[in-house]
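Omission of a single protein chain aside, the complex is shown with its protein chains in their original locations.
Here is chain A:
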Amino acid sequence: MANRSGAAQRPNGQTQGKICQFKLVLLGESAVGKSSLVLRFVKGQFHEYQESTIGAAFLTQTICLDDTTVKFEIWDTAGQERYHSLAPMYYRGAQAAIVVYDITNQDTFGRAKTWVKELQRQASPNIVIALAGNKQDLANKRMVEYEEAQTYADENGLLFMETSAKTAMNVNDIFLAIAKKLPKNEQNAGQTGNNAQGRRLTEGDTGPKTAGNCCK
């Protein structure tokens, strides 16, 4: 009866340890370097002859920002045209996408634009899209001008960087830029477990997800 207990007034403590989990998908023509970018980002490795991805590879990687920790669940999709129709399985529910093209191949840039259009039409409206002009180490064989891609990215509200999985240039940076741009407010907190790795977005789960699966 005469007991009083509970939490006392709480000063503003440090907000360390807040982990936000996001699903990120890589899209783009085959052989532009999607898997290489992921391999560089996650394992710091580069293989000159990276096997073609037949399916959707899955890896996780965490990035620390100033006040939050962002954990990416990365789906690296197959680029071959025959698998195009399966891509929605992976970009649905994704909070971020990296659309990759090869700066030495104009066609892949055209294909990248088609992907961006498809994402804008079909993916979550809040999806953060980054455009990566990969193989920057081959700039002497460049077929896509930096300014052209930058202009396109600006017009479409995309993050844009030229990257090189081979030299690691801008690889961490592009993921970091995405992590910074993703909303991390708690209202958008979703159930990490449910959308998390390997969980399938099936028919009951078709609508675009609110971005930002944050959790504390």
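The rule is short, and it goes like this: contacts are C-beta pairs under 8 Å (C-beta built on N, C-alpha and C of every residue); 3 or more make two chains touch, one makes a residue touch a chain; residues count from 1.
Here is the rule we go by: contacts and distances are computed from a predicted model.
Peer 1: When one chain of this assembly is omitted, its UniProt record names it as which of these: "N(6)-L-threonylcarbamoyladenine synthase", "Transcription factor IIIB 90 kDa subunit", "TBC1 domain family member 20" or "Rho-GAP domain-containing protein"?
Peer 2: Going by UniProt, the chain not displayed is called "Rho-GAP domain-containing protein".
Peer 1: Looking at the whole complex, which of A:A31, A:A56, A:L138 or A:M169 touches the chain that is not displayed?
Peer 2: With A:A31, A:A56, A:L138 or A:M169 as choices, the missing chain is touched by A:A56.
Peer 1: For the chain left off this view, which of A:A31, A:M89 or A:A168 is in contact with it?
Peer 2: That would be A:M89, which touches the missing chain.
Peer 1: Using the definition of touch stated at the top, determine which of A:L26, A:A78 or A:L182 touches the missing chain.
Peer 2: Answer from the full complex: A:A78 touches the omitted chain.
Peer 1: Just checking the interface: what residues of chain A touch the absent partner chain?
Peer 2: 1-14, 16-17, 19, 21, 42-43, 54-62, 64, 69, 78, 82-83, 85-86, 88-89, 92, 186, 189-194, 196-200, 202-204, 206, 215-216
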